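Quick notes on the structure that follows.
Note that this is a trimmed complex: some chains were dropped, and none of the rest were shifted.
Read from first to last, the chains carry the letters A and B; within each, the first residue is number 1.
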């Protein structure tokens, strides 16, 4: 164990003035300095992950509880491993519809987890706003790991970090998000984060899957809407197709998977219309052959695996910042 | 790490003569001295939980396996965190009806867990007596985390500890348990523990949900039965409404949820009839608005959160005592 050295490494990311949050609910109330602090702390975490023994005892004795009301693979495991890498204890609750205790309110459930000793609750919930409700009523720190169609801030932060890491900046980039924008918490959080950091965001998808009235919103001056992907993608620095929930077809929002793929799949031909250095991101899991062609998903411009790897480091950074609470 | 100091702290709770159990099955074979030993050890555990790093390596290298044949949130997590706080390894098996291996006996399942290296099995089972069966046939220590309608001794111990902590004694108190006594393992274990420690217990509920013949039992001289809550609650020191299983209505045991709430809900008006200092306990999860009014559940007399917090410390104490096995 190289505890002293590790502490020194981490002390590089000092939690000085900028940080104000006790929760991570969405990026709409983040400042650029706060996001830059997350980036800087993530750099320190990546250094830890590059070691032979990728583990520090920084959060020893802290308890992180993950509370997932929707199934998840990579987000839940990403948080679990992030917590373990920092020496925290983790308990996981998967509250699928069948096992949730009937009659108990969300507040009472989380209140019990807090009373059990949780320092941070990582929660995913199908209802937009659920983590806000918890954060308002209880003292425990809450990280939103996805709430309904609303927000998924840690995904947006890892996307931003990956762009920053690969291109060296976010400012001034053209980022195209493709697909089912309306139902996407990933898109929504990315819009906040990308525009805050100075990127131009182009949302592209079938009209039925685009957010209504977003283009007229004064608050989002850097966001454009374009239904034609061949137009949208031109000179893009970053292209981010979203997972298409295949059940959208049944609900009549798209005519057919085949037609959706024809018009909106990110394939090799379309990617050539972006800048030659353009990055391909995807929040995962992918429907290969639907929103993304296999050769693009696994091609030279894809940074999809780096997103996943960076996700652990970003979540370590967030757990670290929250657990230390400005100290 | 302050290992030496921690060991000293724990050595305060010496496992001298009184302790006889290799299992925690129910409180009916506990002595007062044994319960007092649990209290004293719990005090030491609470001191650990109050530290900045709430973790000691006392049970390092010990393996605790939780085996739950019924869904549970707080009890399972409570045991898991208790074990981790003491440095033990935990593995969790949730054996819902669908995933239980067909054809294998309970004995063979637990026997395999023992052969895998379990030092203590924490088990919940829908059949009364299941943990006894395991304890009889196998060498591993068993903690009953709830068996059918029969017993839930760790819940009763945390209830007793919470009363002792808040009022300073259990002896001579009037404790009213309200609701579905007949189907409640929490009530049953509490009756044993409370009467052993010298409390007077009043059971109050609709006649269809009261245990048959209990009032005539010579073995329980300190237990009274009263179907009128307004009478039962007078001058109570502790009031404990039980969770009403809402499906009882379908089985015809209560006329309706509304009528049940009218007659047996612990609300503000009724609580005023107890002593002004009376404590409100609830084993959780609550049906707020059914057996307990929201303002009482979250009011000044409620110690429901403290119960949950004390539960972790009580379970740490029990794991510690069993794992050290009288050494």
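The rule is short, and it goes like this: a contact is a pair of C-beta atoms (placed from the backbone, for glycine too) under 8 Å apart; a residue touches a chain by one contact, two chains touch by 3 or more.
The shown structure was predicted, so the numbers you read here are calculated from the model rather than taken from an experiment.
Identical protein chains form the entire complex, numbering 3 copies in the structure file, with 2 of these shown.
Keep in mind that, in the parts below, only the chains that are shown with their structure count from here on.
Centre-to-centre separation between chain A and chain B, using Cα means, comes to 40 Å.
The touching residues of chain A, counted against chain B in their complex, run 60-61, 63, 65, 89, 91, 93, 95, 99, 101-105, 108-109, 111-117.
Partner chain A is touched in their complex by these residues of chain B: 49, 51-55, 71, 73-74, 77-78, 80-81, 84-85, 246, 284-288, 290, 305-309, 311-312.
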